[in-house]
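Heads up: the structure comes next, in structure tokens.
For this depiction, one protein chain was excluded, whereas all remaining protein chains were kept in their positions.
Labels run A and B following the written order; every chain starts at residue 1.
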Amino acid sequence: MNTSISMRAIGTAVGFSVIAFAAASAQEMGVTDSTIKIGIIQPLSGPASAYSQIAYTDQAYIKMINDNGGVCGRQIELILYDDGYSPPKTVEQARKLVESDEVFLIFNGLGTPTNSAIQKYMNAKKVPQLFVATGASKFGDHANFPWTMGWQPNYIAEGKIYARYILDQHADGKIGILYQNDDYGKDYINGLRAGLGDKADDMIVMEQPYEVADPTVDSQIINLKSSGADIFINIATPKFAAQAIKKAAEIGWKPLHIVNSVSNSVGSVLKPAGLENAVDLISANYGKDPQDPQWKDDEGLKKWAAFMDKYYPDGDKTSSFTVFGYGVTQTLEHVLKNSCDNLTREGVMKSAASIKDFETDTALPGIKINTSETDFYPIEQMQLMKFNGERWELFGDVIDGSQATN
Amino acid sequence: MTASQDNVSIVTGKAGTRPVAATPGAIASLAVLALLVACPFFLKNFHIFQLNLMLVYAIAIMGLNLLTGFNGQFSLGHGAFYAIGAYTTAILMDQYDIAYFWTLPVAGIVCFVAGFLFGLPALRLENIYLALATFALAVATPQMLKLSVLEHWTGGVQGIVIFKPDAPFGLPLNQDQWLYFFTLAVGLLLYWAARNLIRSRAGRALMAIRDNPLAARSMGINVSLYKALAFGVSAFFTGIAGALAAIVIQFVAPDSFTLVLSVALLVGLVVGGVGWLPGAVVGGAFIVFVPNIAEEISKGLSGAMYGVILILLIYLMPTGAGGLIRTVTDRLRRR
Partner (left out) sequence: MLAGIATGGIYACMALAVVMIYQAIHHLNFAQGEMAMFSTFIAWQLLQWGFPYWLAFVLTIGISFVGGFIIERTVFKPIENAPVLSHIVVFIALFAIFNSLAGFIWDFTIKPFPSPFGNASLFGDGLIGAHQAGMIVMTFVVLVLLFAFFRYTRVGLAMRAAAANPESARLVGIRVGMMTGLGWGMASAIGAVAGILIAPVVFLEPNMMLSILLYGFAGAVLGGLTSPGGAVFGGFAVGVVENLAGTYIPVVGAELKLPIALFLIIAVLVFKPNGLFGRTIVQRV
């Protein structure tokens, strides 16, 4: 449920049209001379269905690839299944894709428990589980799970980035944390605590969890205010983050407010919460927000907008899920194009593990995708930013989360 | 994919038209059983896996049926016992390296105790109040499983991954086939036990309580004890189903056992037929296959499609598959 919202689009590699007509004698499962079969499993129904826009964007992007001639001279045949965010259902759908539909790989599965449920199966079957849509740090374990790779910056790394900022700027602050009581919330806290080091126990004065099933976080906010915290770290998904921002303003609590990147969308979080309530918020990001006026004339976002108009007109352009889907699918396109010579499952994993400085038009300037055989975390950099009531203002350098520990 | 479901009605129909009328029910059961045994030899592993899940849900529904169908107590929280069974097995296999088949009785007994203990206070609650209490149980389950204090055993939100067993004695079966037959055997054993239970003195006492608790009490039945026992036995069945599910799926996590699971079991119970044990298979098939059918019809509206199919089914058979079959056979007999 905790897909970090990312914003990036990748420039279409126009010059990249040399297509290998590999007369492959032994074709890999899911690949024919004219098609590549790819599966996606995401929650299209049930409580996490808000994320279904990612799946539909992936689908639309793949349609665009096909309309432009496909990759490696082949059309991509996409099979999209619903797991309702229920791990047993994910297992069923993954087995259906692998054993019945015989797909080449499974792409962009969403959620931590759901992907955990199939991680072992996918690796036993040696089928790539590529670019899972979750920031849990366990999906970059190249030694034990060489067929599984994440995509977005992991939550622990982001937690460390905030910790470093706090130590640099507000070393004597008292921290109150609101977090979702699951792997996502706990990963952030772990990162934060690791980043704060010895000072963690002194600085953190209160941690308030909430459950996804809670109607509001109002009482948590009131409790946090009364704890005397002057730094508020808001580790919540969009709806709860917006409630928290609004409630804090209503009760006149004005701490240094850090909101996690999952919920820093201007359109789907800050606007509902009230832009005036969001002034001086701090967050980190790795991509551009389409709602942010400073990217009005940005080439990459223009391409994204054109794509949305043509291939996914029903999609919500204020939601950053669509930007996420666009960026991650474009990374898939890049990887597939790099494996035309060796269009096997092994070949795809190899090129996924050798992305070099892949810079995208809509990622923030300076943020590059790099992977290697021992680095299965594609995006690791982020930049801090502050909200001025209208848009985010970036400040400081691009920070590499994997090195943010002091 | 409602092969077994169709089969039930078709076979019953044929048997009924014959004047022999020996035991159309028995013939039908044998036909269904033969079909269930034969399936794994013709299907892909993935479909075997689906059928296996169907059987697992069927066992869970059977447990719920013992409580609701035969004792008249209502539960929206059976997902909790399913979860306890699953976690018992997963923890035993993961932490103590106990063989999977030994974990089943343990899971069953743990759940029996849990169910009995839950049944004791729940005794005083009726109808809507019992519904709320069990509902609360279902809601609380994932949160309990996530509890950081228990993380050492439960793996917290990350869950536990376990290994899938191979077929023993060098049987020429792959893992899926073996597990399927294993589940089927456990299911049949439990079915046999449930049937005998219902026909026993205790079973008649349970039904007497369902039909009229006050009269049952005046006949000298210890209503409280039987009601709590019914909860325990029901939880025993459902817990074993949960344990099997853990082995088949090879993974347990709090998100597998939300309210949705409890609701699905209830829906399966009603679709299969309250108070009719074999209906559990129909219910299990519903839980596994209908969401897939709904998804085939429309991806964006799969939830709505699921609802529409469910309503149509209730129109068609307001008392579930069991009721439908009973009506059909009654009519044929009268002819």
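FYI, contacts are C-beta pairs under 8 Å (C-beta built on N, C-alpha and C of every residue); 3 or more make two chains touch, one makes a residue touch a chain.
All figures in this text were calculated on a predicted structure; none of them were measured in a lab.
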item: Touch partners, limited to displayed chains, of the chain removed from view; value: A, B
item: Residue of B:27, B:109 or B:125 touching the missing chain in the full complex; value: B:125
item: Contact partner of the left-out chain, one of B:161, B:207, B:314 or B:332; value: B:314
item: Identified contact with the non-displayed chain, of A:93, A:148 or A:268; value: A:268
item: Of B:84, B:114, B:205 or B:271, the one touching the omitted chain in the full complex; value: B:271
item: Interface residues of chain B (partner: the chain not displayed); value: 68, 74, 121, 124-126, 128-129, 131-133, 135-136, 139-140, 143-144, 146-149, 212, 214-215, 263, 266-267, 269-271, 274, 300-308, 310-311, 314-315, 318-320
item: Positions on chain A where the hidden chain makes contact; value: 45, 47, 49-53, 181, 207-209, 211, 213-216, 218-219, 222-223, 226, 238-239, 242-243, 246, 250-252, 268-269, 271-274, 316, 318-319
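To be clear about the criterion, only the chains that are shown with their structure count from here on.
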item: Centre-to-centre distance between chain B and chain A (centres being mean Cα positions), rounded to whole Å; value: 38
item: List of chain B residues in touch with chain A within their complex; value: 44-47, 49-50, 53, 139, 143, 146, 156-159, 161, 245, 249-251, 253-256, 258, 260-261, 288, 291, 295, 299-300, 302-303, 306
item: Touch list for chain A against partner chain B, complex; value: 44-46, 49, 52, 80-82, 84-89, 91-92, 95-96, 98-100, 112-114, 116-117, 119-121, 138, 181-183, 186, 211, 213
